[in-house]
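Just one protein chain is left out here, and the rest sit where they should.
Labels run A, B and C following the written order; every chain starts at residue 1.
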Amino acid sequence: MLEAMQDVIELATAPNARERLVRRFMRVRGRTVGLVAPLTPEDQIIQSMPDVSPTKWHLAHTTWFFEVFVLNRYAQGYTAFDERFGFLFNSYYNNLGSRHPRPQRGLLSRPSWDEVQRYRDHVNAACLRLIRQAPDEMLDELTKVLTLGFNHEQQHQELILTDIKHVFSCNPLLPAYQTAPNQPAPNQPVASTAPQKWFENAGGLVEIGCDATDTAFCFDSETPRHHTYVQPYRFAGRLVTCGEYREFIDAGGYSDPRHWLSDGWNEVETQQWKAPLYWQKQHGEWQVFTMSGLRPLVDSDPVCHVSFYEAAAYASWAGKRLPTEAEWELFGRTQRVEGNLLEYGGLHPTASPCAGMGPWQMFGDVWEWTASPYSPYPGFKAPPGAVGEYNGKFMCNQMVLRGGSCATPSDHIRATYRNFFPPGARWQFSGFRLAEDL
Amino acid sequence: MLEAMQDVIELATAPNARERLVRRFMRVRGRTVGLVAPLTPEDQIIQSMPDVSPTKWHLAHTTWFFEVFVLNRYAQGYTAFDERFGFLFNSYYNNLGSRHPRPQRGLLSRPSWDEVQRYRDHVNAACLRLIRQAPDEMLDELTKVLTLGFNHEQQHQELILTDIKHVFSCNPLLPAYQTAPNQPAPNQPVASTAPQKWFENAGGLVEIGCDATDTAFCFDSETPRHHTYVQPYRFAGRLVTCGEYREFIDAGGYSDPRHWLSDGWNEVETQQWKAPLYWQKQHGEWQVFTMSGLRPLVDSDPVCHVSFYEAAAYASWAGKRLPTEAEWELFGRTQRVEGNLLEYGGLHPTASPCAGMGPWQMFGDVWEWTASPYSPYPGFKAPPGAVGEYNGKFMCNQMVLRGGSCATPSDHIRATYRNFFPPGARWQFSGFRLAEDL
Amino acid sequence: MLEAMQDVIELATAPNARERLVRRFMRVRGRTVGLVAPLTPEDQIIQSMPDVSPTKWHLAHTTWFFEVFVLNRYAQGYTAFDERFGFLFNSYYNNLGSRHPRPQRGLLSRPSWDEVQRYRDHVNAACLRLIRQAPDEMLDELTKVLTLGFNHEQQHQELILTDIKHVFSCNPLLPAYQTAPNQPAPNQPVASTAPQKWFENAGGLVEIGCDATDTAFCFDSETPRHHTYVQPYRFAGRLVTCGEYREFIDAGGYSDPRHWLSDGWNEVETQQWKAPLYWQKQHGEWQVFTMSGLRPLVDSDPVCHVSFYEAAAYASWAGKRLPTEAEWELFGRTQRVEGNLLEYGGLHPTASPCAGMGPWQMFGDVWEWTASPYSPYPGFKAPPGAVGEYNGKFMCNQMVLRGGSCATPSDHIRATYRNFFPPGARWQFSGFRLAEDL
Partner (left out) sequence: MLEAMQDVIELATAPNARERLVRRFMRVRGRTVGLVAPLTPEDQIIQSMPDVSPTKWHLAHTTWFFEVFVLNRYAQGYTAFDERFGFLFNSYYNNLGSRHPRPQRGLLSRPSWDEVQRYRDHVNAACLRLIRQAPDEMLDELTKVLTLGFNHEQQHQELILTDIKHVFSCNPLLPAYQTAPNQPAPNQPVASTAPQKWFENAGGLVEIGCDATDTAFCFDSETPRHHTYVQPYRFAGRLVTCGEYREFIDAGGYSDPRHWLSDGWNEVETQQWKAPLYWQKQHGEWQVFTMSGLRPLVDSDPVCHVSFYEAAAYASWAGKRLPTEAEWELFGRTQRVEGNLLEYGGLHPTASPCAGMGPWQMFGDVWEWTASPYSPYPGFKAPPGAVGEYNGKFMCNQMVLRGGSCATPSDHIRATYRNFFPPGARWQFSGFRLAEDL
């Protein structure tokens, strides 16, 4: 929190636009390096499943992003650090040529961690030089693409955390990323679960989405702002908790197909799901693998690391449903984005204090599965070229998540943000809240 | 057409409701038997991929549907034909107990084809007895569930055709289901492609979906009728043709990822797609495998047997998009449902004559992929029990198709109908038309 | 037995060599047709796993064998029944061009069963004509290749039985191929297991294999007859029984890796083996699926449908080992080949009466896994051309089985015969006996 405020102060006091860009660049890039500080170079090259990327790959890929989208286009005479990195660290941009297969990212001991740091330094220096020396007439465009780069890097900051959590979970030694920051002292009472409140919304013809003429950044997928018609509904005041979810398990939720989507039940059977990812029962007690290692389950915590299928099955079992993204956004817009107070310190999703007058836990706890497939908004057009591949080509077979998690940088969170993952994904910090028809 | 009219006449002249039910029952069940007449018992047990079911399985499963949803519930003292069929011919109803695994349906040489006919006779007789003898107060409820059974059987009539087409396509001998009914005489000019027309719609707050209080049947997934907001748009007057699609292929459509959804491109690469299903090039000329065997491609025919991915890639390449299901329904409601004039006679999708004043080819040519994921309508609730599994549990990872194909029974087609398949499915009679923002 | 004797009489009384060939041709080809008599055309097109071929395919493939190896080469002016069958019914002969993929044999409803019968008739007529009209100087060569065709057809006679047994086992209705021929009358005592006897052999430098200059037929893989050195050993007088194998199961044989080969244990774990194929426990009692349907396990029967891995694990658990093929052949040569007395009537392996003076159950009960990998004998050379693919190219990753089973035609059995299957195969009539070092 202190850091975030300091950030605001610094930006506010920056003498001019160029300097503000410089400071933001250094801060965003620096945070990434800070995030990997607890990790050894060995930790940073493991790919525990195809969805996961090694930390070192994230470090290089975010750097490559600035190289191809900023330096190659705007920095005259820029020399690539290593021509071969274009192949190695392109994630999925077909417009930018062929690339190293995703499932083989864990085979790259070289370039070494040291070399990737030098790559970062090289690109950082060139970017800073560019920001300071670019002609005035280039500055607007440069600011836009750099801002995209900052947001891109912030997305990978979260992925670094979700991915290393999965990596460590696959190691029988169950290493911890951090020591528990907020472990309750022994014999201290754990905060009890706040009672659920329900908030009503009359719906009607409303607007959602990001206004592209705004100065604030948003992704193309959040545009255009548009009308949509919402039926009257009720919206849960807080997230579903581990304790509530445990009741679903105890009621046989994972052995009765009736509340499951057909594809979801198929996953339960083939993947042998018995509980959320990272839950394990030891001597009859549920333990959860967290960024701080294995800890006893805390009933009042929001349930996390569930798939859309599990969220939907729980909702059906509870006689409710998940909110649509429009329903979510209508409430989200009324809430102040408090963000992640702990600046990655509190990676175990925690129960935030109740905000008296409206729904809470909307930002910075867990990503919230919605009932909405990730489809283009009416009137959406992907921009031409490689940047158009950023979001548009994924608009199929994915569900929208809203809100932002404890691993999301606080200044990356906003009410219109559309995160998306396939309905079976569980390794993100994903939970859910309930809704119902009025 | 004659048959359809005869049908209408018969129903109109039926002395009473019971007799109308009897006639409808006999007609629907009889059509299924007629459909399989060109097939040998050997043809009817092949399962060419997990999605496909053997014809014999369809014959037994539709019978089982009447047995469990009608006879077991309403026919006092009904004795099951064979207790073991409940396991063998349950498709996906978890509420009705365990069942034979879908991918193993092709391993069942027994019960023999003869025995399945006897099963049909047994259930038919019991249903007709029930219709004639049920107490008056049961008649409304009985009519509802029988009507569901009729519609269910009609769905499987179409599947029998799509499935046997796939089965035959896997046989190097390429057998034909029928002799070509409308093969142009040699040296006759083939109808040239009608020019594309575009129709505008101002959109706004509209209503779509089926009104459940209507007397006409619809599936639960078409309800409730509800408001939705539609932006102004243009709607193509006819389907995309084989000739147009061939241009996409010739332009390198299957070797350039830029117009494809990410999941779609993955299918192109792993499945080695080079053209729609059933197209094959011989000596430089495209041939298409049809219900009448292999025939030269006709440019003016609607393109068929494409996946949603291919439809979306074509649309992107053409600078357009697919219509949403609401956009489709707004035009669909204005068209008279002419249905499938050929009553399964013309299974190769053909160019129907242009209907001057509005879009055409909307019903009875090919199912049309829309841009809409198959999600529950606002306020949708699946009914309790097994019947609730009919549609609701599939509302994830599927796309909506509208209109009805040349294989769809004409009285099964309506403007609110929501067909659905996964975006990679190609063995249905699926094509598409274009739309664009106004 | 009667039939076999009649066969001998017929051959003995045949007026000349041509007529003997004619009679043998008709008898072998006729037996195949007799074997499929209990099956419907529907039964005959199922492929329950890639290793299994549909009955109809066997009927056509054995016919194709005579067409390509006999008629195409020796019958001047022979016209193929259908040119496309060369592609459909070639099994694995690369020298004879491309072929239909093995795992897709179950997709062929066409050619129909009737057409395959006409194919057989067509080829039979042409072969008989050739035998009767071939020039005298061709007769020796023709006899050789026809004899290969007879032996080939006999191999497929056994496969027809093993394959249909697997097909039926995959059907929850568990159909029977035949009514039990030798079901003990109720309340009759079942033959108790004969005590195991051990026979010693001093080994030394011995000869095994078939002498190619013999007039009797043998496969190339049985040649050349050659010296090999055998250490002194003991040889079990009878096969391991179901009762003995049950003790291995009860002792935890399938849950303790210590007696298993590494690859075998891997199969146990991935295939979830708990008992021989076709064994199932119902209400605490072992049942076995046989050609006559499901029957209670008979302790004194030879254990059957075990893999090499299971045979080797049992042997290790029992403190013994499997015999090598040389060790087997030394005893096999001293036994009269009694063959399969029941002529396919007794397909459930049965306990044959004890033959006082030597090991018994060596021929016509179950194929016996040996400890010998299927390798070429010293000096073996595969013949040139397609016929060279018959055996030689399979001499890797397979184990030798000796003896012949209750499904093997009696005149196809001999002491030098080398059957072979991969060590994990279980759907053949395969059992084993024990040996040990002296």
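Here is the rule we go by: contacts are C-beta pairs under 8 Å (C-beta built on N, C-alpha and C of every residue); 3 or more make two chains touch, one makes a residue touch a chain.
Worth saying up front: this structure is predicted, and the values here are computed from it rather than measured.
Chemist: Would you list the chains present here that the left-out chain is in contact with?
Modeler: Among the chains that are shown, those touched by the missing chain are A, C.
Chemist: Using the definition of touch stated at the top, determine which of A:P41, A:P224 or A:P422 touches the missing chain.
Modeler: Within the whole complex, the residue contacting the unshown chain is A:P41.
Chemist: Given that one chain is not shown, which residue among C:N72, C:Q133, C:S192 or C:S375 touches it?
Modeler: C:S375
Chemist: Please pick, from C:N72, C:N95 or C:Q271, the residue that touches the omitted chain in the full complex.
Modeler: Of these options, the touching residue for the absent chain is C:N95.
Chemist: Mind pulling the chain A residues that touch the left-out chain?
Modeler: 40-46, 48, 84, 87-88, 100, 104, 106-113, 167, 170-173, 175
Chemist: Using the document's contact rule, name the residues of chain C that touch the chain not shown here.
Modeler: Counting only chain C, the missing chain is touched by 92, 94-95, 205, 226-231, 257-258, 260-265, 308-309, 312, 371-373, 375-376, 378-379, 393-397, 423, 437.
Keep in mind that, in the parts below, only the chains that are shown with their structure count from here on.
Chemist: Taking each chain's centre as the mean of its CA atoms, how far is chain A from chain B in angstrom?
Modeler: 40
Chemist: I'd like to verify one number: the distance from the centre of chain A to the centre of chain C, where each centre is the average of its C-alpha atoms, in whole angstrom.
Modeler: Measuring from centre to centre gives 61 Å for this pair.
Chemist: Please work out the Cα centroid separation of chain B and chain C, and write it as a whole number of Å.
Modeler: 48
Chemist: Provide the list of chain C residues touching at least two other chains, using ranges where the numbers run on.
Modeler: Chain C, residues with two or more chain partners: not present.
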